[in-house]
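Of the protein chains in this complex, all but one are displayed in their positions.
So, chain A:
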């Protein structure tokens, strides 16, 4: 198991050092600094073996987290734990920075003592941890409170504490999809897949049982067996999910047997599920780049984007990012629509369009001046990426229902205000069984969506 855990700043100074096992000596701290942080070459592996000691590391901004062991540990678990550690720290004090770590080192030691015992990860759900690791000094808890804490930390529903109360029960659901495309230089799509995330923010009282349903092909077909009519109607609108993974609150055995997604959610924000689809992906845009080299010091770039959906629909907040060579000295851009700007610090031309209807096209041309260079270091030629919001999901995913039951408290599903940022069925599909959106207010704009590599799609009603 994990023998020790160290946190370093970018200079390799130790900020936190916690040793769990006797076989890890103090020199391990230095070994990692010398061999990895101060190593001349770029890191070639996240796992390093130095003198029979293995070091696992992850980096967050310029902070290094390293787990150390001398045994044959479960490597996947160690990395998952390191990520979790970052999440927990972020939940307690925000950004993981040297300043924040130094300011909270007592808290971090307390957390490390709690979530890792003899190198074995223990309950690391922030919801549970925050009930008893508070940094507020000692709170004199009553006996009931104490046993409630311990039963929650060790219990089956370790991610949620009992007795949560909200005056207004609210539930937010976001579906975020990113389309990954692989295209040949001739513009042919070699492969495409959508990886989606369902993110939830729950502000619900008590211990609510939730059920989430989507237009999963397998479910639809199963249900459709009874009424052939419905199958034909909904068959087209169901999607084939290649694979999905769930937050630990979801009852996996139930999903395996019935393919229903039921869970008691943690309080606050969490990622309910991730999924991946490869079939029948709707590509909302086509991007056609043309690059011409004019001599050794000039590049001409033209990029055309075509919206590939119904003219009645609108895409919003379109942002196209065109990478430029490292030796760019100046850029002139002309675009028909929106605003474009060369951002030297990001080595890219960023082109923004507020909204664009379906079946339209727009283009940008740029002249890139290059500095003559002898530098043999080649440019990695990153791909053009694009962000936008469209009112449908490229995967075709739709939310069929989101139900809430709370057996003890006196509120019913209809009392919950649900904010669902999901694709509306196209054309609007109102079914009796579905509670979908009947009482939904207009959804707020989706939150941060960053990510350089892919088309990202956010969805607004």
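Quick note on the criterion: a residue touches a chain if its C-beta (ideal position, glycine included) is under 8 Å from a C-beta of that chain, and two chains touch if they have at least 3 such contacts; residues count from 1.
As a working rule, contacts and distances are computed from a predicted model.
K.L.:
UniProt protein name for the omitted subunit, picking from "Osteoclastogenesis associated transmembrane protein 1", "AP complex subunit beta", "T-complex protein 1 subunit epsilon" or "Large ribosomal subunit protein bL32m"?
P.N.:
This omitted chain is identified in its UniProt record as "AP complex subunit beta".
K.L.:
Where the complex has a chain not shown, which of A:31, A:58 or A:282 is the residue touching it?
P.N.:
Spelled out, the listed residue whose C-beta touches the missing chain is A:58.
K.L.:
Touch as defined at the start, partner being the missing chain; which of A:26, A:167 or A:296 qualifies?
P.N.:
The missing chain is touched by A:26.
K.L.:
Which residues does chain A use to touch the chain missing from this display?
P.N.:
1, 13-17, 19-23, 26, 29, 42-47, 49, 52, 54, 56-58, 69-77, 79-83, 99, 102-106, 109-110, 113, 117-118, 120-125, 132, 135, 137-138, 141, 143, 146-147, 149-151, 153-156, 158, 182, 184, 190-191, 195, 242-248, 250-253, 255-256, 271, 273-274, 276, 377-383, 452-453
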